[in-house]
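Here is the structure we will look at.
One protein chain is absent from this view; the other protein chains keep their places.
Every chain is named by a letter (A, B, C, D and E) in the order it is written, and numbering of its residues begins at 1.
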Amino acid sequence: MALVPMVEYDAAPPAVRAVYDDIRATRKTDYINNFWKVLAHDPAMLARTWANVKEVMGPGAIDPLVKELIYVAVSVTNNCEYCIHTHTAAARAKGMTEAQFRELIAVVALASQTNRIAIGYQIDVDERFREPLA
Amino acid sequence: MALVPMVEYDAAPPAVRAVYDDIRATRKTDYINNFWKVLAHDPAMLARTWANVKEVMGPGAIDPLVKELIYVAVSVTNNCEYCIHTHTAAARAKGMTEAQFRELIAVVALASQTNRIAIGYQIDVDERFREPLA
Amino acid sequence: MALVPMVEYDAAPPAVRAVYDDIRATRKTDYINNFWKVLAHDPAMLARTWANVKEVMGPGAIDPLVKELIYVAVSVTNNCEYCIHTHTAAARAKGMTEAQFRELIAVVALASQTNRIAIGYQIDVDERFREPLA
Amino acid sequence: MALVPMVEYDAAPPAVRAVYDDIRATRKTDYINNFWKVLAHDPAMLARTWANVKEVMGPGAIDPLVKELIYVAVSVTNNCEYCIHTHTAAARAKGMTEAQFRELIAVVALASQTNRIAIGYQIDVDERFREPLA
Amino acid sequence: MALVPMVEYDAAPPAVRAVYDDIRATRKTDYINNFWKVLAHDPAMLARTWANVKEVMGPGAIDPLVKELIYVAVSVTNNCEYCIHTHTAAARAKGMTEAQFRELIAVVALASQTNRIAIGYQIDVDERFREPLA
Partner (left out) sequence: MALVPMVEYDAAPPAVRAVYDDIRATRKTDYINNFWKVLAHDPAMLARTWANVKEVMGPGAIDPLVKELIYVAVSVTNNCEYCIHTHTAAARAKGMTEAQFRELIAVVALASQTNRIAIGYQIDVDERFREPLA
C-alpha cells in the first residue's frame, strides 16, 4: 500500500481538481491514475509534475509512441514496477504492437548487456566518438 | 585505459577476423570500435555478442533509428559513458536530429523523475494496468 | 517470503540475543525488525551490521532526523522496498512531518532528473568545482 | 567533452538570457554552471528545469542545507560525477562542514549496504511498517 | 502478473518446443521456468537467450557454482526479484551451503558500501591499478 493515501476528486481542493480536469481533457479519459491521486497531497508538485509530463510527452521532434517506448525502456532500467505497468499500457493504447513490445525488451536487454561489458572492461571511448556536434 | 589491451585486425586470429569482416560489411565502414577490439580476447564472446547485436538491431518491428534512441536511453540510465558516446554517434549517423536528441534526453530525465516518485511513495499499480494482453 | 527463515528471540543463541537486547535498549522498543531476525542466521554479520548502524546513525555532526531523510533518499534511489518502508516509519517516529516527506520525495525526484540530464549530455565538471577543499 | 557545445550568454537568445539572469539573481553570483549552458540548446527544457530547481530547492518544509545533502546523497547513489561535484560545492557554500560531509558519505554507504542485504534476502516488510499515515 | 501470458509446451510451435526440449535435457528436469515460457512469445529471442545462457553458464574457466554465485550477486545489485529467487535456487541445487549464501550476501553488501564511498568521495584510481595486463 502506498505510503500516503490517495486524494479522490470529490475530496480534492480546487487546485487539485484543476489538474485532474486537465489530465482528463488532455488524455480524453475520466480515469485518473493512482500516481496523480498520491501526488495530489502536494498540489504544487502535482501541478509541476503534470506540466512537465504534458510538455515533454506532447507533440515535438519525436513521435508520441516512440516517446512511450523510451519511457518504458527507462522504467525497466530503473526497475519501476508502477511505471512499467502504466507506460506499457500507454504505449499499447498509442498503437504499440506485441511484436514491438518484444523487440523493445530485446533492445533494453541487449543494451544492458553491452553496457556492462563496456563498464566491466573499462573500455576507452574511441576518439572519433568524443567530438561534440559542430 | 581498458583492463585488457585491444586486438588489432592484423594480429587477430581467423575467428576474430571473420567477425571484424562481418562488422565492416554490415556497417559499411572500415572502422572497428574499441568495444569489439577488447572483446576479441574472448572470440566466443565476440562472436556471440556481435550475433546478438546484429540480430536485435537489424530489421524488425521497430524502426532502426528508434532502436538507437532506446539504446541511448538505456545507456544513459545505466550510466555507461562508452555506450552513450558510441550510440549517440550511431543515432546521429542514422538521422537523429539535434532536436530529437534533446527531446530524448528530456524524456529520459522525465521518466527518471517520475520513476523515483512512484518508488518513493510506493504507489500501487492500478488494477486496470495489471492485466496482461489477451 | 524471505529466502531464509527468521530467528525469534526465544530460539536465538546468546550472541544473537545480546544484539537483540542492545537493539531494544538503544531504540527503546521491544520490537525487533524482520531485518535483524533474518540477519541473525549469521551472528557475526548481525553484530557487525548493527554496530555499523548504531555508530553511523548515532549522535554526530548531522541531526538524527536528517540522517533518516538521507537514508530514505538513498533507499528510494536504490529501489529497496523494505528500506523505504522501515526508514520512512523511522523518520516519522523521529518527527518528519508529511510536508517534509513530500518535499523529500520532490528533492529525490529532482536530483534523479538532473542526474540523468548531466549524464545524458556527458556534461563536463566545471573547473571551479573540481578542486578539493584546502 | 559534452555531446553538445555550450551556449554562452552573449550568444544566447532572449529566452535563454532571461533564465541566465534569473539564475544569477537567485544565486547571487555571475557564474552560470556548465549544466545550464548545455541545457540552453533547448530553451523550453532550460526554463522548465530551472523552474523545477528553483521551486523544489527554495524555501519549504526542509532546511536548504539539508536539501543539498539529500541531493548529494541521491547523486552519489546514481553515480553522477557532475552532480556530485556541483552539489557538494553547493552544500559547502551553504555551510556543510567537512565533518558533515564525511558523515553524509557514511550514511549513504550504510544505506547502500543494508539496502542490498534486504534485497538479497528478499526480506518481507514488517506488517507494522506497511500502513500508510492516517 | 506478467505483461504477456505464458506459452505452455503443448501450445508451443516447433521452434519453441525444440528450445524447451534442450532446456530439459541440459538441466535434467522436466520443469520449464516461467522465464522461458514468457520469452517463448518471441521464438528468436528465446533461442538466442537460451543459447547465451547455455554457453556462458556451461563448462569454462570458472566453476559452475561460482558462476551462479556471481549471477546472484549481479541480480541482487540490479534488484531483480525474479532472478534472485531462481538463481538462489539454482545455486543451492549446485551445492551452495547456507553459510556460503550468507557470506555471498555479506560480500555484496560490503562491495555496495565501499562502491558508494569511492564514488561519493570521487577517489582517484591509484596509478598502479590503471595499467592493463601485459
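What we mean here is this: contacts are C-beta pairs under 8 Å (C-beta built on N, C-alpha and C of every residue); 3 or more make two chains touch, one makes a residue touch a chain.
This is a predicted model, so every value here is computed, not measured.
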{"item": "Per the touch definition above, residue among A:I32, A:L110 or A:V125 touching the missing chain", "value": "A:L110"}
{"item": "Contacts of subunit C with the absent chain, listed as residue ranges", "value": "1-5, 44, 48, 51-52, 55, 130-133"}
{"item": "Absent chain, residues of subunit E that touch it", "value": "1-4, 31, 33-35, 38-39, 49, 52-53, 56-57, 60-62, 66-67, 69-71, 73-75, 77-78, 80-83, 85-89, 92, 97-100, 102-104, 106-108, 110-126, 128-130, 133"}
{"item": "Missing-chain contacts mapped onto subunit A", "value": "72, 76-77, 79, 81, 84-85, 104-105, 108-110, 112-117, 119-122"}
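Simple rule for what comes next: only the chains that are shown with their structure count from here on.
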{"item": "Third chains touching both subunit C and subunit B", "value": "A, D, E"}
{"item": "Equivalent interface positions on subunit A and subunit B, same or different at half", "value": "same"}
{"item": "Chain whose average C-alpha position is farthest from subunit B's own", "value": "C"}
{"item": "Centre-of-Cα separation between subunit E and subunit C, whole angstrom", "value": "27"}
{"item": "For subunit B, residues that touch 2 or more chains besides their own", "value": "1-4, 52, 77, 79, 81, 84-85, 88, 98, 102-106, 108-110, 112-117, 119-122, 130, 133"}
{"item": "Graph class of chain-chain contacts, one of line, ring, star, complete, other", "value": "complete"}
